[in-house]
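Everything below concerns the one structure shown next.
Only one protein chain is missing from this complex, and each of the others stays in its spot.
Read from first to last, the chains carry the letters A, B and C; within each, the first residue is number 1.
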Amino acid sequence: MKLDLAIRNGTIITAAGRFKADVGIRDGRIVMLAEELSADDEIDAAGHLVMPGGIEAHCHIAQESATGLMTADDYRSGSISAAFGGNSSFIPFAAQHRHMSIAETLDLYHERGRASVLDYSFHLIVTNPDEQAVNHDLPEAFRQGITSLKVFMTYERMMITDSTFLDVLALAKAAGGLTMVHAENNAMIDWMSRKLVQSGHTAPRYHAISHPAVAEVEAINRAISLSKLVDAPLMIVHVSTREGAELVARAQAEGARVFAETCPQYLFLTRDDLNRPGLEGAKFMCSPPPRDQETQEILWRHLALGTFTVFSSDHAPYRYDDSGKLSNGPDATFKQIANGMPGLATRLPLLFSGVAAGRLTLEQFVALSSTNAARVFGMYPRKGEIAVGTDADIAIWDPHETREVRLADQHDGMDYTPYEGMRLTGWPVTVLSRGERIVEGGRCMAEEGRGRFVKRGPSDYFGRPGFTVPEMDPARNFGVEIGR
Amino acid sequence: MKLDLAIRNGTIITAAGRFKADVGIRDGRIVMLAEELSADDEIDAAGHLVMPGGIEAHCHIAQESATGLMTADDYRSGSISAAFGGNSSFIPFAAQHRHMSIAETLDLYHERGRASVLDYSFHLIVTNPDEQAVNHDLPEAFRQGITSLKVFMTYERMMITDSTFLDVLALAKAAGGLTMVHAENNAMIDWMSRKLVQSGHTAPRYHAISHPAVAEVEAINRAISLSKLVDAPLMIVHVSTREGAELVARAQAEGARVFAETCPQYLFLTRDDLNRPGLEGAKFMCSPPPRDQETQEILWRHLALGTFTVFSSDHAPYRYDDSGKLSNGPDATFKQIANGMPGLATRLPLLFSGVAAGRLTLEQFVALSSTNAARVFGMYPRKGEIAVGTDADIAIWDPHETREVRLADQHDGMDYTPYEGMRLTGWPVTVLSRGERIVEGGRCMAEEGRGRFVKRGPSDYFGRPGFTVPEMDPARNFGVEIGR
Amino acid sequence: MKLDLAIRNGTIITAAGRFKADVGIRDGRIVMLAEELSADDEIDAAGHLVMPGGIEAHCHIAQESATGLMTADDYRSGSISAAFGGNSSFIPFAAQHRHMSIAETLDLYHERGRASVLDYSFHLIVTNPDEQAVNHDLPEAFRQGITSLKVFMTYERMMITDSTFLDVLALAKAAGGLTMVHAENNAMIDWMSRKLVQSGHTAPRYHAISHPAVAEVEAINRAISLSKLVDAPLMIVHVSTREGAELVARAQAEGARVFAETCPQYLFLTRDDLNRPGLEGAKFMCSPPPRDQETQEILWRHLALGTFTVFSSDHAPYRYDDSGKLSNGPDATFKQIANGMPGLATRLPLLFSGVAAGRLTLEQFVALSSTNAARVFGMYPRKGEIAVGTDADIAIWDPHETREVRLADQHDGMDYTPYEGMRLTGWPVTVLSRGERIVEGGRCMAEEGRGRFVKRGPSDYFGRPGFTVPEMDPARNFGVEIGR
Partner (left out) sequence: MKLDLAIRNGTIITAAGRFKADVGIRDGRIVMLAEELSADDEIDAAGHLVMPGGIEAHCHIAQESATGLMTADDYRSGSISAAFGGNSSFIPFAAQHRHMSIAETLDLYHERGRASVLDYSFHLIVTNPDEQAVNHDLPEAFRQGITSLKVFMTYERMMITDSTFLDVLALAKAAGGLTMVHAENNAMIDWMSRKLVQSGHTAPRYHAISHPAVAEVEAINRAISLSKLVDAPLMIVHVSTREGAELVARAQAEGARVFAETCPQYLFLTRDDLNRPGLEGAKFMCSPPPRDQETQEILWRHLALGTFTVFSSDHAPYRYDDSGKLSNGPDATFKQIANGMPGLATRLPLLFSGVAAGRLTLEQFVALSSTNAARVFGMYPRKGEIAVGTDADIAIWDPHETREVRLADQHDGMDYTPYEGMRLTGWPVTVLSRGERIVEGGRCMAEEGRGRFVKRGPSDYFGRPGFTVPEMDPARNFGVEIGR
């Protein structure tokens, strides 16, 4: 069989193993793995690792905040930055605001998504699950392959009540989808914030104090409790606390379909980073906030233990200027500064540093960076796997290359990176999407708009005990369709 | 490239995924995975599952008990029975008795192993770790590829002290090996047994009462504590209790390199099975004993959770006649009846029933039946994986075939099976070892003695946090050598 | 010194010990304990136990429900029933409804309380903690000796938000008081109820299903979390679940000032009691509902362990007729039937049965029935103790008397008792309040209105680690004042 492309001499790493083989690609798919392959077009991966391209499952792209602030990245810049970071697909949010219908929301984001160089899908943020949404729009969204929702337990303009949360969980479960949740207790944060601001404690570092661990832990417990009531799958995003991770682990041990995510900021930053002179700490503000070093250690361990199913950036790009964090001027209190930080390009090198440090195996790196997201978000095995028949979405890594993180090397729309100056070993050298080189030699080779919308299937809940595994039907392309 | 054999149209299942591909085999190895392959010799696996051949990691073959009773299986019958059960390699014990040196023990078992139709290695049971053993014989055994030891905390003629246990743990750790342990508190069992026998409670069912859960749980806690002291890896074999599994899970969560195994008897039998008329209950006597239905449920859950790394038979074949369990006559007390039951051929069909029941995924089945054992016992990826470059040790399963377990269909040396009459769905149809069909169409096609000794490498501890992963060096056959 | 009354030959039981002594009383106080005392008026307590009179700390007396239904007991009948049950004081609720101010509420209940034969105080139910309440009325209530508040996390017309809950906790803490909470997740109950009623499941037994354990457990966790945020003391009332009790125990082990209460219905009834023909199950409806036998065992254990500080009746008397539970007619759904059941007179004999059963010691009985309530609600040692200087509030029990619980023997306003027909051993024979016999020989000897309002002091938090114990100042009557 004639191949379009052969990746030669590399070591393939999957979520469960490692072996030496050449990879043969035709029509955008992997069609052959063998000891020796040749093609007109070959990539020599000797000394390199051949891994599934990363899947970025938590990022805010071309999204207005509830107060109307637009992110500094659109689908073009965001997808290019992600590609440089070793990703070959991503799933930003399509965010309903309360005055918009679900249908309008999806139309808007389908339009925005057209600029992407990576394959993409959306998680649908639901803030107003009214009759129309529940009876019509959400089922329709699931039919269109948008099989994950997100709700908020905090932020006045976004949050839903416990009662509505139950409705969303039940609805998503019925459709075979997954509900994601930002879990923090709004009353606690609000109460703390008011006390702090009233007493003149307004600097960025009070942001961390106003989001105490107990606010996250309480909300995680409540979210898990609600999901237990209706026996519905749930993913807790950006877990930042020891007790939060332990609640997730305990629920999993009891057989609940509870999943969780953590992010680089909780492994590499601490609340002390918010305590820089002036408003500089604002660069490190996100919700929940970074905690402390002991927590970092615990979260690394839970990554290795499998408590966390995915590791995401929560890329929420608000520049450190008056288009972003400083839009309310130099006297802004911490309540008036946009939360979030960039991370599309640094997520995977940061995680890879855990492999070098002996915290994670290469297989765990692949699972956390790509395969697990593909499964739990209904794209497996077309995405997130290196095997015969799957999309040739591949990242080739040099495990020995050392680089310093520098703003100058970033390709997103931001004016800072919180990891400035860190020296990391292990970087992607070539990234393929459906067999096409999109990043190579430090250059982006992809045309704007080449990305396709991925029509996702139901979640694969990893065979949590007591629940059946969705059948894999290769005839249906494994249940996953690539759009347009 | 010309192939010796192609497996066509099957669905490949690995420990981490599933995909449709044909498998190309040459010189006993998998050399190619592709969408379509052909060869002179082909197996049509349409509708079937193509999985790594099982690795049976806990069985007693051609082994005398401490009281001199010989098992009913030698390496020929044992390996054939295992092959029928979907296995393509196994690791019986080389059992030191106190009057033998380690070197004599290994010589003896190397001789016995020659009859095997499957590739094999040995775990070395150590009962007398004297100076000669510690300074010379054990290091030599490791050099010869016998990288796992086993010790007993019970059985007067086998057990070692806590002090000696520490020495063994430290020694195995230094050599990159793994210490396995039969964990039951000997004093508790002895005290209970004396009270029971003294008061005339001698029937087989009192065996279960004399081995209370607390005896296992205490010993597991002690074994884990000892391993923590010297920071050495440890595997608790045949865990039969809820609290035991929880201790293991907790140790893993803390980052300890503690592994565990459970067995079919703890998932499918209960202590009530020992309560049959006359001595019939003796058929179900093993140590630790089966517990109850609630425990079965919990152990299934821990299989899915990953608490258990391997699932083994603990095949200990003593016939229900005067060559075995009845050798002390019809008036024997439960203390005078040999412990153990057969399980080589039924282990995997029993485990597979958990897939059908939604308790496990196919991937978990592969991990528990084969891949994990290969990793933790230093044979990965030559054994336990379906990938380019690995040994073509493959079991092809029909997931829909239903059979009843019957003694008449067994190929071991036993005169009963504890699972008689159970109807199970999912059975192996063809088993390959290094590319050779060894079982097909219900017949064994392997010649006695075709099996090879596997010189194992160091354990791969699954990247438990805080510990480095042994480098995979393909040039050294991944560190694994196949002998003779 | 001349005594008014001597109790002779009895065995005195306190929360920490037991000893034989005569009790000498003058002017309503205990003035002497000695080996032999005499007085003109003597009670021979030979063979009997002399214990502090019970303090009933959770009962609804002369209280309208949020829907306007008045309880079947006023302060006269309620206090008489309580006296027959071995109590010499009680603390019903003064319930704010949302249209009432705190001040109006207290005026109303002070008026109602005048009829009492027992000394009494109020817990103040807060449903509308507005500016006036927070800044003026609540501080004033604390000054008047009403040092405990109660809030609801469920019941649409009563519940407060998490945000308001934080304000109440902080306020009570500042005043040295205690916040009590009815902890159930309103959204869960509402969601379940809607589904059940919509699908025609309206019988009383669905009440139990609509109040699942997870609803209580979630709310207890949230309440504890909120109290941790502001480091304020908290009492969870009527805990009915294993996990709920465990959350309390864990918080106590961490040093939090978290207290809890359970009630007879959770030790002696189960959800099966709600499953009687027709609406008969309505007699056993309360919130949270009774659970199951296993939970009963666990709650008994937590009583002995000290997890529960008080044991109360939650007497909420709605008759089984159209003045009460059947006020919405024979076709009422479970949502339309008033919750609650009587228990003033049976609480202590039911608890005492745990002494006979070896579940509790006599000392624990005294602590749970009286002394602990006195401490935590700021009445110790004037109430709840037998010692020189304390009020002569004494219950003399015959530990060997056996009676059957019968409606005919009740003195409350109810037409049923949920414990009808139970045979219990251990009953009060004489009850004293401030040295006066109020019950003796099966007769009430107290005049309506003889009871006094008890102006309570700050809570004594039992020296939970990290917190100081309020100083006992005997010159100030130990900080407790008896009114009028």
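Convention: contacts are C-beta pairs under 8 Å (C-beta built on N, C-alpha and C of every residue); 3 or more make two chains touch, one makes a residue touch a chain.
Worth saying up front: this structure is predicted, and the values here are computed from it rather than measured.
> Based on the whole assembly, the unshown chain contacts which displayed chains?
Output: missing chain touches B, C.
> Taking the entire complex into account, which one of C:H136, C:R157 or C:R301 touches the absent chain?
Only one listed residue reaches the unshown chain, and that is C:R301.
> Given the contact definition stated above, which residue among C:E35, C:E131, C:E156 or C:D331 touches the chain not shown here?
C:E35
> For the chain that's not shown, point to the residue among B:T161, B:Q198 or B:Q293 touching it.
Checking each option in B:T161, B:Q198 or B:Q293, the one touching the absent chain turns out to be B:T161.
> Which of C:E363, C:D398 or C:E448 sits in contact with the chain that's absent?
Missing-chain contact among the listed residues: C:E363.
> One chain isn't shown here. Among B:G113, B:P212, B:G281 or B:G451, which residue touches it?
Here the residue in touch with the unshown chain is B:P212.
> Touching the absent chain: which residues on chain B qualify?
Residues 161-163, 165-167, 185-188, 190-192, 212, 214-215, 217-218, 221-222, 225-226, 228-229 of chain B touch the chain that is not shown.
> Given the full complex, what residues of chain C touch the hidden partner chain?
1, 11-12, 14-21, 24, 31-36, 249, 252-253, 255, 300-301, 304-306, 358-364, 367, 371, 380-381, 385, 387-390, 462-469, 472, 474
Everything below uses one rule, namely that only the chains that are shown with their structure count from here on.
> Hey, what chains does chain A share as contacts with chain C?
Expected: no chain.
> Could you state the distance in Å from the CA-based centre of chain A to that of chain B?
The mean C-alpha positions of chain A and chain B differ by 39 Å.
> Just the number, please: Cα centre separation of chain B and chain C in whole Å.
About 59 Å separates the centre of chain B from that of chain C.
> Residues of chain C that touch two or more other chains: which are they?
Where chain C is concerned, no single residue meets two or more other chains.
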